[in-house]
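Shown here: the complex without one of its protein chains, the others still in place.
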Amino acid sequence: MPLGKYRFITMLSLLGLLFASFIAPAQAEGKVFAEKKIVLQISDRDPFKQKLVLNVANNLLKHYGTDQVDIEIVAFGPGLRLLFKDNSNSKRIDSLVNNGIRFSACSNTIKAMTKMLGQPPELNTNAVKVSAGVVRILELKEQGYELIKP
Amino acid sequence: MPLGKYRFITMLSLLGLLFASFIAPAQAEGKVFAEKKIVLQISDRDPFKQKLVLNVANNLLKHYGTDQVDIEIVAFGPGLRLLFKDNSNSKRIDSLVNNGIRFSACSNTIKAMTKMLGQPPELNTNAVKVSAGVVRILELKEQGYELIKP
Partner (left out) sequence: MPLGKYRFITMLSLLGLLFASFIAPAQAEGKVFAEKKIVLQISDRDPFKQKLVLNVANNLLKHYGTDQVDIEIVAFGPGLRLLFKDNSNSKRIDSLVNNGIRFSACSNTIKAMTKMLGQPPELNTNAVKVSAGVVRILELKEQGYELIKP
């Protein structure tokens, strides 16, 4: 029965797709059903920019709704200071993390700062190290994230 | 007459398209026939950045021609100061508005500054309020605008 054979193959394919769709969430790094994907860049020295990037993240959550927007904040260069353990905004960072926002710290910057300080800077426990901040941003853009630098 | 019927439906569709094309200009917010659509972001504290964003807008007008480029300048965070009534660049803003450039002011920033100042900041009469500067930028990007932050 050739028809039955095709049906079997079709069913196998559908099962495969189904299986893939169950696996996908584990591979994806952000909110799977978010309609908007945004990467915010912080690389400035001006401490006010740290506040601004958090304000922007907050406004995005308010506008789109927490489940509808997937936000990653990538810090590199002098902007890494936002992710220092003793940064004055760390409570706001915690609250944004609770709303699903991710914070990425540039390993190249960490290495450079370690040389300068004589020891590695203590980072916010919510910060996730990425190889290079700019490379992370390019990866996210490829995945359809919009880049905003507040 | 099936042919006549199809012709009738085709004509109706064409009329619909024609109608839509007349309506479109009213819905569009910018220069309809511009070949380039650009959104300029101003969110810095440095007053020199205010001059720079206006210089860039001017250079774009000169390069592409006033009718060929559609420019919106979105101000938020400390960059909103560009759109204060008493800003030193207000005459240049007027002249750019006469060339079809639009200026958008972030309502979230206005709210925050109102709290700080005890009263709402007086804005340039050319400024058009938008809900959030960053959301406006994302909307424009979706409509095909290129984002430049001078």
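Letters A and B mark the chains in the order given here, with residues in each chain numbered from 1 onward.
Criterion: a residue touches a chain if its C-beta (ideal position, glycine included) is under 8 Å from a C-beta of that chain, and two chains touch if they have at least 3 such contacts.
In this text the structure is predicted, and so the values were computed from the model without any measurement.
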Subunit A residues touching the omitted chain (full complex): 43, 45, 76-78, 108, 112, 131-132, 134-135, 137-138, 141, 147, 149
Hidden partner interface residues of subunit B, rising order: 36, 38, 46, 48, 52, 55-56, 59-60, 63, 146, 148-150
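Throughout what follows, only the chains that are shown with their structure count from here on.
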Distance between the centres, which are taken as Cα means, of subunit B and subunit A, whole angstrom: 29
